[in-house]
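The block underneath contains the structure these notes are about, expressed in structure tokens.
The complex is shown incomplete by one protein chain, all other protein chains being positioned as in the whole.
Here the chain labels run A, B, C and D in written order, and each chain numbers its own residues starting at 1.
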Amino acid sequence: MLEKAFFIPFYPLLAFLVIVFFTRWKEKLSSGISIAMVLLGFLHSLAVLIAMLGRDGRPLELAYTFIDHPSIKLELGMWIDGLTAVMLMVVTIVSSCVQIYSLGYMKDDPRWSRYYSYLSLFTFSMLGLVIANNFFMIFIFWELVGLTSYLLIGFWFEKKSASDAGKKAFITTRIGDLGFIVGLMILVAYAGTLNYQEVFAKVTSGAIPANIIALAGVFVFCGAVGKSAQFPLHVWLPDAMEGPTPVSALIHAATMVAAGVYLVARAMTLFAGSASAAMVIAVIGMITSFIAATIALTQNDIKRVLAYSTCSQLGYMIMALGLYGVDLAHDPHTHSVGYYAGTFHLMTHAFFKALLFLGAGSVIHAVHTNDINDMGGLSKKMKITTTTFFIASLSIAGIFPLSGFWSKDEIIAATVHHPFFMTVTLLIAFMTAFYMFRLCFMTFTGEPRDKHRFEHAHESPKSMTGPLIALAFLSVFAGWVGLPWLKHGFSWFVYHGEHQVHHPNYILMVVSTVVALSGIGLAYLVYYKKAISADAIAERFKPLYKLSFNKWYFDEIYDAVIIKPVLGFTRVLWWFDANIIDGAVNGSGWLTVKWSDLKMWFDKYIIDGAVNGLGYICQAGSWALKFIQSGSVQFYALFMLGSAVGFVIYRVTPDGFYYYLAGVVILALARLLSRISRTNRLKTEPDIEG
Amino acid sequence: MEMPAYNLRIIIPEVFLFIWATLVILLDLGTGRKNTKSLGWTAMFGLLITGVLLCVTWGGITFNNMYTSDALSVLFKVIFLGAAFMAIGSSFGILTDKIKNHRGEYIGLILYSTVGMMFLASSSELISLYIGLELTTIPLFILAAFFKDDRLSVEAGLKYFVVGAFSSAILLYGLSLLYGLTGTTDIVQMKINLSLLFLSYGKIGPGLILAIVMIIAGIGFKLALVPFHMWAPDVYQGSPTPITGFLSVGSKAAGIIAFSRIFVNGLIAFADSVMKPLDWGIIVAVMAAAAMIWGNLAAIRQDNIKRMLAFSSIAQIGYIMVGMVSASELGIASIGYYMFLYLFANMGAFAAATFFGDRTGSDKITRYAGLSQSSPAFAACLSVFMLSLAGIPPMGGFAAKYLVFAAGIQAGYTWLVILGLLMAVVSLYYYANVVKVMYFAPSESIFDLKLSFTARLVLAIAVVGVIIFGVYPEPIIKFALDSATAFAF
Amino acid sequence: MLQYLALAAILFAIGVFGVLTRRNAIGILMSLELMFNAVNINLVTFNKYVGGDVLAGQIFSLFVIVIAAAEAVVGLAIVLLLYRNWRGIDVDRINVMKW
Amino acid sequence: MEFSPSQLIFYLLSFIIIVSSIYVVTLKNIFHSAIFLILTLFSVAGIFILLGAEFLAVSQVLIYVGAVSVLMIFAIMLTSRLASKKIVQSNEQVTTAIFICAGFLLISLGSFANTVWRVNTEPLPENNIMTIGQLLMTDYVLPFEVVSIVLLAALIGAIVLSRKAGA
Partner (left out) sequence: MFEYALSSLIFIPVIGFIVVMFLPKDNFGLIRWTSALFSFVPFVISVWLTYDYFILHSSSAAMVYVEGPFTWIPALNAQYFLGVDGISVPMLFLTGLLGFLSILASFNIVKRVKEYFAFFLLLIAGMMGVFCALDFFLFYVFWEVMLVPMYFLIGIWGGPRKEYAAIKFFLYTLFGSIFMLVAILVLYFTSEPHTLNMLTLIQTAPAFSRSLQIMCFAFFFIAFAIKVPVWPFHTWLPDAHVEAPTAVSVILAGVLLKMGTYGMLRISWPMFPEALRYFAVPIALLGLIAIIYGALVSMAQKDLKKLVAYSSVSHMGYCMLALGAYSSVTALAGCMFQMVSHGLITGALFLLVGVLYDRAHTREIAAFGGLGVKIPVYTGLMVLFSMASLGLPGMSGFVSEFMVFIGAFSHPGFMVITALAVLGVVLTAGYMLRMVQRVFLGEFNLAKWGGLTEINFREIVTVAPLAILTIAIGVYPAPLSNLMRATLENLINLMAR
């Protein structure tokens, strides 16, 4: 089964093709095929995982040639190691859950078949991305997930906001991909290959200059910035919540946005090749994490809170990976846990964040609103949803012994050598706990704030609650594979360089638990007990509150914000930051359109004008034509002889040409004068016609 | 006094055509001036016979080296005969409707003029060259004014006459100076004498330049070469259309061969670098450039097809002169080929204009609107002519331009060639305009031109010539190249 | 010899002037004859002083005289046509066609 | 500088030619112009005699004076009305024409003076009328014949054009 792992992406692709070409009109069949195929993929992934466990994560590579040229050989292939195996599992599990969940959620949608075909296509792309053995292939699937994301965000394309969001997502991520391409070009130019292992070999052997590695690393990381919604390209993710909620769960929480993290982990050798590049990554991750967490504190849209939370958590992972890279760059035998922490959190986060989104979807399904101010007390009507949601929240907050605790703990552990990072990390952990429970309490406890909606609320059907339960189970237990006491735990299986043996750090565990509990406690006081007035706090810290509530004004005055200069980022990227960051669509898209209007004008009048200039010459020529072709035969004779005389002068005298010119001018003047005198004379002369 | 034994065989075609022309006039008188078609057919038949005779008898020099029957002259004589053939072929409508009394004279004068051209083509001596030129021109003065009640025609006749006689005098003045410089009227001898003169004195002086310029001016008139071109649009517009065609092809070809005889054969020594100051090439090159620019730019504005074609032929002569200034074997060959194709394309165009004018009484280009629907074959033919004149392959005009410009490049006149090509692009504008009017414009007045048999014949010959000799130009080019060897380079 | 050439040149120039300025068509014809005569003087002069081919210049000018006569005949015929069509022979009124 | 008789005659004739030809091109009365044309042509014939071209002089008198000029006078009588005598007989390009003609003249004279002319090698034949006749029948028989066609064509053309009955 392991050698045939490259089949895994093709199951959903098959589903996609079958749906598009054959079963488009049979909705139930379409969804059935799609789910069956993804489950098949899941089983195969499981087999692969087991096989890999059997090999202790020793990698396997298979490839076939895509294009072969002397300067570059591009191939499509698969690279299976522990990380791949885990990611395959994550993707197939979440995808299966979401697809089953969607049976209920999308029940009355007229474009049911299409929805499932998109989901299948997405799953295919994501699996391809995960399984890729080279940068070229990962880029291909990178773009494909972008496409499906676009299609799914804009699935309800009649809504302008939805189609706008799709476009914004696509273009914003593409800006990141731009850097990605440049990074790949640098790699091709200096390494001559895009195969992971070959590139890494060149990086470690020092065949590529260090500054080039840094440059390549930063550019490749741009791709991750876009896709994983990292600062400063994070603006698309909240908007992407316009898509159907299961889609948000699948793409914008569990899988696609994780692709950036996956890329950073996958290409760790490259990033670690340069400490500065790795530091850029860590800083970007931290900034994103912090900003997103602060924004999440005050948002009222349930999905947006989750979206910002996702941003924040992704930033966490990237920060951890970046710090690992920094440590590795300084010390090749580092004991930093960053790599393990980042990938581990990637997995656990996928489960509980998917669960949170699906839970939110369940709520939205029940009350038909996204605004938590219109909710409240739903725990009475939606037992399963409430329970699972709370489990997930506890997990993300990092409460022992849920899976989130283990992974988050490792992330904090990864920052031990970087005190500043550690401080921020703990702060974020606190905020995470707070806003998650703010959300929980506002939604599920207390009195219903909108009676009418509350009346109609009901628990979701089994097709929806089933996946919730399954994911809740994973949210609790998935983290146990990384228990620090396991000798051959997650860190043994998923590793960078060499197998890592991990030692538990009990102090950190306690600290993180305390931080998380205090966050929950604060939320409890404010939103459950109402011991502290939320409004009062908001009033007290009004500027901060407004800042958070308005998402740091990113969307509104993006170009006015002074973004901290980031090491390694080029001026080109700066320019993009300031102008086109909000997509060439909304904000500064205006500028582009205006500019292209200007270019249109240029095109029309200047360049075309040069062509039409011939017409003007002809106009001038026609004056000369009237002048010479006067109809008077004697003038013709005069002109003939005059020209002949001119030619003789021209040839005989040394400065003939000037004489000739002078002669022409004199001739012209004389002719003009005579025309004037003629008109005068004609007035005085009697007509002699008989 | 005894008569030297001249080789009379080689003037048989001319003599025959002269006799035939006179017979046509007599035939008209004899049949009471009633027959139209039989006269035309007789004349065309006579032209064919002349052509056959020409092919049988050519080759040789006689009459005290005055009369050369070489390949070049044969090529041009074929062009003259063809032009006359098509001019007469397209005159049937005019002969029937507009000319009541002098049909025989009309045809006879065309034939006389053709005889003159043929003499001219063979003249290798100044006196016979001059007389040939006059025999070409004088009948054309009369033909231009042949519609005696039509003011335009009479005006055309007057203008043609005044400018023609004037330039004839200028030409004579130049020829007299040339005679004075060399003491001979034989072109080949002239060349030798000039070289001797130059060798013995080291210089010749400005007298030669005066002579050269005067001769260029005199023959430039026949060619309608800028700046001696201004009569052309008026005369072309006013004359009966077949005569216009005949003027623009036959008379022009005659001028070209005279030009090439005098300059390329007689004064070629002065094209080489030792005697650069006396070089006539630069003057002709400047005039060629002027012709291309002036003709093309002026043609754009014309709405009368005859006038447009007049300016276009001014431009065409500019292209031809590019071959002339090259003064090389390829140059002469390219001129021959160019004129040969020009015969079909331009005569075809004028013939088409004639038929249209006969039918509608108008020469306005705008009246051609929608012809592609009502008379598709006619429109297709005219389009072929236009595209050929514009030099678009696979029409013959392309190969012709290619050759001419190749000669120009070979001789180092790259600037002239680029200018010429640029102007060829400009020319496309007005040529395509005719096509556009016929094909693109909605057809408002649907009428069938109902072409007569002769009209179809003329158009068919022209179209077939343009296409066949465009796709497979080899025989003509080969012949033209052979003919160019007659000149010693 | 030069004085003959000078005379011819002057005569030619006067003839040219006449062609260029005479309004009367017959006046133009007469001026043309002056030009042809100038040419003839040239030819005969060269025949005498330059030599070369025996009498070629004289024969040339003989032909010129004949042809000038022929042109004059045709020209006068055209003048008559002008007179019929315009009721006058002023050349500068005859410019229907232009541009 | 001494004048030989022939030179004296030449200058006299030249004076007559120039003055009368100026009259030809400038006189308002076209009829008077014609008269002066005849005078000019006669004088040119005199020049021909000076240059030893007697046959040419005779031809000049016969053809020009006898035929062409008379024809012109007829034409003048046919076409011109006496009333139009007062009208300016020259058009508006007089100034330009003067410039051009003067330019032409200067260039011609300058050129002639600066040009190397061939030197006369042999005298003219004694009896050149005879010689001309012979040459016309031998060396120049072709142009001689062709010129007759020119005359025929001109004749036919003149008849066609001047016949009054509709075209």
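Just so it is clear, a residue touches a chain if its C-beta (ideal position, glycine included) is under 8 Å from a C-beta of that chain, and two chains touch if they have at least 3 such contacts.
Bear in mind that the values here come from a model prediction, so they are computed numbers and not experimental data.
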{"item": "Contacts of the hidden chain among displayed chains", "value": "A, B"}
{"item": "Hidden-chain contact residue, picked from the options B:F45, B:Y201 or B:F440", "value": "B:F440"}
{"item": "Among B:L23, B:I49, B:V188 or B:L421, residue touching the chain not depicted", "value": "B:L421"}
{"item": "Residue among A:L14, A:M106 or A:V182 that touches the chain left out of view", "value": "A:V182"}
{"item": "Candidate in contact with the missing chain, chosen from B:V15, B:L152, B:A432 or B:A486", "value": "B:A432"}
{"item": "Contacts of chain A with the absent chain, listed as residue ranges", "value": "65-72, 114, 136, 139-144, 147, 150, 154, 157-158, 160, 163-164, 166-167, 170-171, 174-175, 177-178, 181-182, 184-186, 188-189, 572, 580, 583-585, 589, 592-593, 595-597, 599-600, 603, 607-608, 611"}
{"item": "Chain B, residues in touch with the chain not shown (by the definition above)", "value": "333, 372-373, 387, 392-394, 398-399, 402-403, 405-406, 409-410, 414, 417-418, 421-422, 424-425, 428-429, 432-433, 435-436, 439-440, 472-474, 477-478, 481"}
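Definition applied: only the chains that are shown with their structure count from here on.
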{"item": "Which of C-D and A-B has more C-beta pairs touching across its chains", "value": "C-D"}
{"item": "Chain nearest the overall C-alpha centroid of the shown protein atoms", "value": "B"}
{"item": "Separation of chain A from chain B, taking each centre as the mean of its C-alpha atoms, in whole Å", "value": "74"}
{"item": "Cα-centroid distance, chain B relative to chain C, in whole angstrom", "value": "25"}
{"item": "Chain D, residues touching no fewer than two other chains", "value": "84, 87-88, 91-93, 96-97, 100, 104, 107-108, 110-112, 117-118, 140, 143, 147, 150, 153-154, 157-158, 161"}
{"item": "Residues of chain A engaged with two or more neighbouring chains", "value": "625, 629, 631-635, 637-638, 641, 648, 652, 688"}
{"item": "Chain contact topology (line, ring, star, complete or other)", "value": "complete"}
{"item": "Chain A residues within the chain B interface of the complex", "value": "614, 617-618, 621-622, 625, 628-629, 631, 633-637, 639-641, 643-644, 647-648, 650-652"}
{"item": "Chain B-touching residues of chain C, taken from the complex the two chains share", "value": "5, 12, 15, 19, 25, 28, 32, 35-36, 38-39, 42-43, 45-46, 50-53, 56-57, 59-60, 63-64, 67, 70-71, 74-75, 77-78, 81-82, 84-86, 91, 94-99"}
{"item": "Interface residues, chain D side, partner chain C - complex", "value": "10, 14, 17-18, 21-22, 24-25, 30, 33-34, 37, 40-41, 44, 47-48, 51-53, 55-56, 59-60, 63-64, 67-68, 71-72, 75-76, 78-80, 84, 87-94, 96-98, 100-102, 104-105, 108-109, 112-113, 117-122, 124-125, 128, 131-132, 135-136, 140, 143, 147, 150-151, 153-155, 157-158, 161-162, 164"}
